[in-house]
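Just passing along the structure, written as structure tokens.
For this view, one protein chain was removed and the others were kept in their places.
After this line comes subunit A, so read on.
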Amino acid sequence: MAMEVTQVLLHAQSIDGAVRKNAEDSLKQFQEQNLPVFLVSLSGELANEEKPVETRKLAGLVLKNALDAKEQHRKFELVQRWLSLDGNAKSQIKACLLTTLTSPVSDARSTASQVIAKVAGIELPHKQWPELIGSLLSNVHQLPAQAKQATLETLGYLCEEVSPDVIDQDQVNKILTAVVQGMSSSEGNTDVRLAATRALYNALGFAQANFSNDMERDYIMRVVCEATLSPEVRIRQAAFECLVSISSTYYEKLAPYIQDIFNITAKAVREDEEPVALQAIEFWSSICDEEIDILEEYGGDFTGDSDIPCFYFIKQALPALVPMLLETLLKQEEDQDQDEGAWNIAMAGGTCLGLVARTVGDDIVPLVVPFIEENISKPDWRQREAATYAFGSILEGPSPEKLIPLVNVALTFMLSALTKDPNSHVKDTTAWTLGRIFEFLHGSVVDSPIISQANCQQIITVLLQSMKDTPNVAEKACGALYFLAQGYEEMGPSSPLTPFFQEIVQSLLTVTHREDAGESRLRTAAYETLNEVVRCSTDETAPLVLQLVPVIMMELHNTLEGQKLSSDEREKQSELQGLLCGCLQVIIQKLGASEPTKYVFMQYADQIMGLFLRVFACRSATVHEEAMLAIGALAYATGADFAKYMPEFYRYLEMGLQNFEEYQVCAVTVGVVGDISRALEEKIVPYCDGIMTQLLKNLSSNQLHRSVKPPIFSCFGDIALAVGEYFEKYLLWAMSALQSAAELSTHIAGDDELVEYTNSLRNGILEAYSGIFQGFKNSPKTQLLIPYAPHILQFLDGIYMEKDMDDVVMKTAIGVLGDLADTLGSHAGSMIQQSVSSKDFLNECLSSEDLMIKESAEWAKLAISRAISV
């Protein structure tokens, strides 16, 4: 029972669009009419040696797409569909797939490998297809080599698909044995050895037990190291990729091998082909990542808090590692700065050098300084660029005390190089290095300032001059100015930038109008710098920031003029609107923060809001995230007057809440609902039905990214607080959503990421409860909340006893206890007294080091004492 799919599959690859469309429709129709037959037919096509290779491949691909999808919810549906598929059909499909692994046609084999892994990814966690691994392993011991290669590839994909806990150790051992044997130098077939090496890369996560066993680990490491010496470049590359993965997964097991690994990586970096050398450098970058994490976790004091000890591999390797990396810096490619996608040995080496500096701090400085001194003034641009790059790379990590004397000497040289060096690479790297100097060594964190009144003028002149240079250099100059401005934040009422403010702003605006501002993200960099200059400005320059408002408004207005844009133009328009809305957002937030400037700024509010609405209107289906963010800031600044914009704005608000695809937009819109609630208070009532309905829909959707859900709960609280007892209308729904989320989030089982997520969910739920209680306070409807009190107290007790809440949750939770007592008063007195929260939890919070927790707890204590004394 199978249908003929060859013809349709051929048509589906036709160059004729109409034919292709037709074929795609037919495939869809087959699938809908009889799924089991359709899938069996596809697997039959894939396995059939008589069929053309293109249709076999496509059949496999369609089959694969019937098992997996990118979107989480779609994937879930496909998994359910496969699990409930007719058993016979599934057996037939699986048999075809396994047969295909021995096909002489390599494309068919490799397609089958991928599909098998997908099926395994679904079935193995359900304890189905138990014979799969056994039959794959028996293949490995079969000839011909091509079947062996396909099988190893399948094992690799399989390890990528399923999580280690679904395969028992016995089978893991067998898989690893087969893979490692396939990798060993005794394996004569290059394809087999390559497939095995790549399979090991995926299987490393399964090898926890094996890496704990000295003998097994020695064996695996020996085979991997041997493979780095293979005559085949792809095998060498794959073997180094395994080493990179091992460096992060099994860092703590590396000590016995690190000397050997240094030798082989050093040889590869100096002599091997680029793809291999890049991986060899990546090994050391990855070790740096590990050690930076571990040392950060120690937090400077060696209490042994980290699970993994630091072995100081980088510190030990330093005398040899640094010269090796410095050599790579001289291998730049021409024009690498213009090519966004470039990644070469010099770039990788410099990046690694920067990580090494962060790992070891001061120790790197004496090893790099001679290289800088020797090369910085050489005639060959490569030497000057490498020296500058080396300097820029080590600016993060070592102490300011160590670096500032160097910077004081270098600064004038750098400023002159930025204007006078004939080579664009050197200028690019010089501007970047200046940016790093300002980022790490300028500002209130540093005791002895590197910028004086004397050189401030010169620095600004040079940077503004460089903004007229080629786009890549100009972009770096903008970046340097960004950090220069940032360093003057919170420096007090008077900023050294004040005298230059006008000139800086003017220069940045000029940059945004350059013909070539689209290259090297120059325009973006210019607006970002403008934003930072505004953020860090002081009251002295507030009038100038105010003058900027109509200028940016005019720019935004100009983007709205274009008619009938091509899709490419539309994208550019939207990007530019994003930058301008972002800039306005920063300005609004700045001016809105102080009463006098806010007052003057408000004269523009109507016009700005009008522009934002027109930006929204440029798109039909989605809303612009940056415009939405800016509106949040505007609502906060405007207060209750924002009500006049609501009739027009509301539809976009709703559209934003419905945007599940771009969940960032949805999240931002949820935040804006909060802003608007606080601004409008009871004036938001007419819009509440729509908003609450949409928010409740969002909560129950499994298509919406989970990170948006906690803020939705917080938003319930914002609304309840704004509308008070009017919230009664939504109380039942909101409380039931809160209750089920509360039950889910009481216990956490999972990794750090899940713990973090659960805590943010708890915080959202608790903020909702707080808002609701406070909103109902002193209203005659308070008693409506009494039935929910036992559950809420139970939730508080529950998360307290779990002992895994973070400080934010603790503060919000103890606040909710107070809100409950405050609003329900004597109605809840005895309930509260019975709860653990009112005793142990409260006492713990009262003696907390965290002042916010303590403050909430003191308030809760007061509210409780009132509730139970009445």
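The rule we apply is simple: a contact is a pair of C-beta atoms (placed from the backbone, for glycine too) under 8 Å apart; a residue touches a chain by one contact, two chains touch by 3 or more; residues count from 1.
What we mean here is this: contacts and distances are computed from a predicted model.
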item: Listed names "INO80 complex subunit C isoform X6", "Snurportin-1", "Enoyl reductase (ER) domain-containing protein" or "Glycosylphosphatidylinositol anchor attachment 1", matching UniProt entry of the absent chain; value: "Snurportin-1"
item: Residue among A:H11, A:R217 or A:K476 that touches the chain left out of view; value: A:K476
item: Identified contact with the non-displayed chain, of A:E282, A:D421, A:D469 or A:D797; value: A:E282
item: Residue of A:L46, A:V668, A:M692 or A:L761 in touch with the missing chain, whole complex considered; value: A:V668
item: Sole contact to the chain not displayed, among A:V40, A:A207 or A:V244; value: A:V244
item: Among A:G87, A:G188, A:P379 or A:P493, residue touching the chain not depicted; value: A:P493
item: Candidates A:N210, A:T265 or A:T351 - the one touching the absent chain; value: A:T351
item: Residue ranges of subunit A at the interface with the undisplayed chain; value: 156-157, 160, 198-199, 201-202, 238, 241, 244, 278-279, 282, 285, 342-343, 347-348, 350-351, 428-429, 432, 435, 439, 444-445, 476, 479, 482-483, 490-493, 524, 527-528, 531-532, 539, 578, 582, 585-586, 589, 626, 629, 632-633, 636, 664, 668, 671, 674-675, 678, 714, 717-718, 721, 767, 770-771, 774-775, 777-778, 815, 818-819, 822, 838-839, 842-843, 846-847, 851, 855, 859, 861-866, 868-869
